[in-house]
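Have a look at the structure that comes next, please.
Here the complex is missing a single protein chain, while all its other protein chains stay put.
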Amino acid sequence: MEGDIAQLGQYIGAGIAGMGAGIAALGVGNVAGNFLAGALRNPSAAAGQTATLFIGIAFAEALGIFAFLTALLLMFAA
Amino acid sequence: MEGDIAQLGQYIGAGIAGMGAGIAALGVGNVAGNFLAGALRNPSAAAGQTATLFIGIAFAEALGIFAFLTALLLMFAA
Amino acid sequence: MEGDIAQLGQYIGAGIAGMGAGIAALGVGNVAGNFLAGALRNPSAAAGQTATLFIGIAFAEALGIFAFLTALLLMFAA
Amino acid sequence: MEGDIAQLGQYIGAGIAGMGAGIAALGVGNVAGNFLAGALRNPSAAAGQTATLFIGIAFAEALGIFAFLTALLLMFAA
Partner (left out) sequence: MEGDIAQLGQYIGAGIAGMGAGIAALGVGNVAGNFLAGALRNPSAAAGQTATLFIGIAFAEALGIFAFLTALLLMFAA
């Protein structure tokens, strides 16, 4: 058994952080899913809420990208 | 016991990140599921929301692909 | 097997904290998703609740950023 | 393999506690999301419940900050 044991942690940690990116997709899915559910009930109002849809997706997506960034930092920078 | 212990972490981490890709499918499922629920309630409006459906799927899918990318990087690049 | 074992913990911990950032995206998604669901049911009232939308997103986002901050501190400061 | 094994635990524990901050964002999201869903159904009543909104957010946020505090204590004080 050889190798730097700290790298063991880096790689396991990167994997866990990568899982976080996947979990964030649930949040994005909630935003887009609720938009679609509402837009199909009331299509004429959908166009006026497109900006809010992207705001909601952007904030949830940002947290998922933070998780992915943590994975990248662990693999290549830490 | 031989072999590089850092690889142990790489493979475990890749597996955890792969799980993240699966979790992201839940988010994609929320988007598509809500679209279908709405489209079947109001079929005439479904065609107008197809673009939104793909936008929502794309953002959730992207986070799942980030998780998959983390797994690939752990296996072949880190 | 070599290296500082404390770093092992730092990196695994950073990954777990990074996952927390992803989980916080679920909370953000709940806020934005409920806003969209309501705004499409009652579009005329949506403009009056935009401030509340951002308050809700901000508080949930802050906790996700705390998780990301924990990851960064573990990687680079602890 | 060198280093103090107790630090290993401190750092892994800090990461797990940091994840708790992210989970608390779900609670905050539930409060704000339900407020928005209700406020858009009955906008005239929303102003009277703003105080309750902030009370709910504050209590949930406080628990998320306790989790973040646990992470900070583990990293820098324990």
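The first chain written gets the first letter, and so on, giving A, B, C and D; residue counts start at 1 in each chain.
Keep this in mind: a contact is a pair of C-beta atoms (placed from the backbone, for glycine too) under 8 Å apart; a residue touches a chain by one contact, two chains touch by 3 or more.
Keep in mind the model is a prediction, meaning the values are calculated, not measured.
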(request) In the full complex, which bits of subunit D touch the chain not displayed? Write them out. (result) 1-10, 12-17, 19-24, 26-31, 33-35, 37-39, 41-42, 45-46, 48-49, 52-53, 55-57, 59-64, 66-67, 69-71, 73-74, 77-78
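Note that in this section only the chains that are shown with their structure count from here on.
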(message) Please tell me the distance, in whole Å, between the geometric centres of subunit C and subunit D computed from their C-alpha atoms.
(response) 9
(message) So the centre of each chain is just the mean of its C-alpha atoms; given that, what is the distance between subunit B and subunit C in Å?
(response) 18
(request) Express in whole angstrom the distance between the two chain centres, defined as the mean CA positions of subunit B and subunit D. (result) 25
(message) Please output the residue numbers of subunit C that touch at least 2 other chains, ranges allowed.
(response) 1-5, 7-10, 12-17, 19-24, 26-31, 33-35, 37-39, 41, 46, 53, 57, 61, 64, 71
